[in-house]
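Every protein chain except one is present and positioned as in the full complex.
Chains here go by letter, A, B and C, matching the order in which they are written, and residues are numbered from 1 within each.
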Amino acid sequence: MPETHRPVNLGAEQWLEKPIECLDHGFVRLVDYMGDDSAIVQAARVSYGKGTKKANEDRGLIRYLLRHRHTTPFEMCELKFHCKMPIFVARQWIRHRTANVNEYSARYSVLDREFYLPEALALKKQSMENRQGRAEELTPEEQAKILTLMKSGNEAQYRDYEEFLRIGLARELARIGISVSAYTQWYWKIDLHNLLHFLSLRMDEHAQWEIRVFAEAMAKIVKDAFPLVWEAFEDYRLNSMSLSRVEVEILSEVGLVTSRFMDNDALRKYLNEKIGNKREVEEFLKKFKTLNIQLG
Amino acid sequence: MPETHRPVNLGAEQWLEKPIECLDHGFVRLVDYMGDDSAIVQAARVSYGKGTKKANEDRGLIRYLLRHRHTTPFEMCELKFHCKMPIFVARQWIRHRTANVNEYSARYSVLDREFYLPEALALKKQSMENRQGRAEELTPEEQAKILTLMKSGNEAQYRDYEEFLRIGLARELARIGISVSAYTQWYWKIDLHNLLHFLSLRMDEHAQWEIRVFAEAMAKIVKDAFPLVWEAFEDYRLNSMSLSRVEVEILSEVGLVTSRFMDNDALRKYLNEKIGNKREVEEFLKKFKTLNIQLG
Amino acid sequence: MPETHRPVNLGAEQWLEKPIECLDHGFVRLVDYMGDDSAIVQAARVSYGKGTKKANEDRGLIRYLLRHRHTTPFEMCELKFHCKMPIFVARQWIRHRTANVNEYSARYSVLDREFYLPEALALKKQSMENRQGRAEELTPEEQAKILTLMKSGNEAQYRDYEEFLRIGLARELARIGISVSAYTQWYWKIDLHNLLHFLSLRMDEHAQWEIRVFAEAMAKIVKDAFPLVWEAFEDYRLNSMSLSRVEVEILSEVGLVTSRFMDNDALRKYLNEKIGNKREVEEFLKKFKTLNIQLG
Partner (left out) sequence: MPETHRPVNLGAEQWLEKPIECLDHGFVRLVDYMGDDSAIVQAARVSYGKGTKKANEDRGLIRYLLRHRHTTPFEMCELKFHCKMPIFVARQWIRHRTANVNEYSARYSVLDREFYLPEALALKKQSMENRQGRAEELTPEEQAKILTLMKSGNEAQYRDYEEFLRIGLARELARIGISVSAYTQWYWKIDLHNLLHFLSLRMDEHAQWEIRVFAEAMAKIVKDAFPLVWEAFEDYRLNSMSLSRVEVEILSEVGLVTSRFMDNDALRKYLNEKIGNKREVEEFLKKFKTLNIQLG
């Protein structure tokens, strides 16, 4: 195995060239990476200077950066993936503009006979509340009918495609009858800050299920490669709650009282245990006060 | 006054060519704009289709978009400013990369004798808690001493600069002894989404006071030009509260009870009054449940 | 017609809301704009200072900026289009990342029954030299066969789509069998510098013919809206020639002699007539010398 003077990220190394299967023919494969948790700390310390240099403060600094949206140090890491996905997934994915992409071109090369065919259980009804979502399952008969039509549709499309190529039609025209369920592939490179943004949008329940599968595959890799960042990302993004101005106002007006704690000291002790970080305890107490919560 | 087939934004029109003074020699001046609240709605409706077309739903749609971080429709509006600010402010400002900039060049042109000299009351002590901030005021004697030194420093710098030019030294070298308190100016164009992001960072209490002055001047213009967007921005960004995973957990564990309401119906009635929008009431009730709040 | 204090671009005004048809169901329509030729000059003069203020120098300045790739002043203008195009065209178009986009979503709304069906003459053979291009025409029989298959393919796809919707399948799944020849639409906003870059790539003979149709429609509008920029763009980009290091070397080695001119004075006179601009004449004479051309 070749040697390098670069920082080596063992969590990332184990994923190199180990594709994660996604849907029926797709995958996500880590091809290369730059950086690790400490690369973020290193970059941040150029800005924030010498007072923060103790090694045991890395976790605290990363959490501080992510909590306060100091995003530039996270841009100091890069991940490069090779991915294969249906065209309709690629069309949602490509909307994230701060990434580098090289996609398979059906003008240059012949498309493979690979179409995404959902599993029966994935075939769900149109949601009524959520205009962009799915709801409950269809009946087995409905599922069967749909899958049969989809399969024969794909076959017909590819048969025509082959016929067009046989006749000699230019590839760039022969492919226009191929549907958005056909697979494409690309190299996709992105910095960690923008990848986290991508994940927060594409792991969300409002994202189409098929792209969430790919987002979750990448999340797995990020979690191993940047454990401190991932922990902070879960705490301050994925599992955080945002209250609007009026929601804060409502909560402060309904007269919230705790039924569990007796006094300030007990509260502080509890907070120190739960939160740990001093500054964050202070930040929380400010919110507690804003929400006008009384100790019961 | 010339006529146009473009949408005209009356809130923006009144600011055109009307500079807002900032600090001692600076300003922010709206030079041109594209779009208004309804341009955002128009763009969103291309995506979200025909079911949302009633005119009285514009406010609701804008609030929905901003709340759920559907940011692309806000990119459909542009604002172009002419600004003049001290170099140290410009250096913080330029870090926002998604903007278009043409700055005055001291290689091409001679710098004016204009330096930022803070008002005495702006001269504050280094904050101890906040490593990047200021705290309480200095004594009048300290203020006076500092201002005297600053003034004579600026004069000395400009005297040397003039001497360098007199000798014939290239402008690009003559200017290197000029301090970051000297004023520069630029044309700065940005889309509304990125401007809001800029404002949320630069109106923040952690931003240096001098750049906040400029951010607030632009906020004034945005407020008049995009009233619905501004209202949503205040409700869901500026005055929102974010609770981390552990903070949500703590609040759900301390056994919160309302001391004001009796039953679910009264709560719902109150929420409908305060929030108005149905979907948002449902979103709030979910948070209420997550926070494990009991009705008292 | 409403009035505005903004600069009004008469060349652009005439295109507002006047769609240009592209292919069989598509269009390009200018929705809004910011700026004109003189907005570029205005921004450039912030950088380049007071020595360049004569009005008759606008053309020269724009040409200088474009020739020397001083691109930022061109970013001070924006164009917003409403466009409708086949999905395969949209997929090439979206690769230009420095634009703002809101696309029709087939998750929210039902797709129209609109597919791109090429004209018979557009159906050409795969080029052998150019792996991404087309060559000569097919026979009328081949054309007819292809068009018949394409038409029935589209019909079958849309019939299945309607059947899926009738069964109640979620729209986001029902549409996955629809091909990339189906039409989509979007609002697309871009600054002038990046639009010129887009045009230089997408008007090129290597671009797929179908996207060139859209690029040429936009070029028409740019030409009317920014006549001085367009002239410079044609002279220094579209119709320029780039010689590599070795090509320069070859030309300088083959001993080029002019067969037309007698002396330096005649050459200079000719250059002044053809080029006009002094600085550009000097730039040309330098190239003339590098190419080692002798006067015959």
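What to note about this one:
The working rule: contacts are C-beta pairs under 8 Å (C-beta built on N, C-alpha and C of every residue); 3 or more make two chains touch, one makes a residue touch a chain.
If you're wondering where the values come from, they're calculated on a predicted model, not measured in any experiment.
Within the set B:Q14, B:Q126, B:N272 or B:Q294, the residue that contacts the chain not displayed is B:Q126. Only one of the listed residues, B:M150, B:M203 or B:L295, touches the absent chain: B:M150.
Considering A:N100, A:S259 or A:Q294, the position touching the chain not shown turns out to be A:N100 (whole complex).
Residues of chain B that touch the chain left out of view are 86-88, 91, 94-95, 97-98, 101, 105, 107-108, 116, 118, 122-127, 131-135, 138, 142, 145-146, 149-150, 153-154, 156-157, 160, 163-164, 167-173, 175-181, 208.
Residues of chain A that touch the chain left out of view are 1-8, 13, 16-17, 32-35, 39, 42-44, 46-51, 72-73, 75-76, 78, 80, 82, 100-105, 108-109, 185-187, 189, 191. If you put the missing chain back, the residues of chain C touching it would be 48-49, 51, 67-69, 72, 95, 131, 201, 206, 234-236, 238-250, 253-261, 270-271, 274-275, 280, 284, 287, 290-291, 293-294, 296.
The definition used in the following text is that only the chains that are shown with their structure count from here on.
Counted as hops between touching chains, the shortest connection from chain B to chain C is 1. Ranked by how far their CA centres sit from the centre of chain A, the chains are topped by C.
For this pair, chain A with chain C, the centres built from the Cα atoms lie 34 Å apart. Separating the CA-averaged centres of chain A and chain B is a span of 28 Å. For chain C, residues that reach two or more other chains under the stated contact definition are 101, 105, 108.
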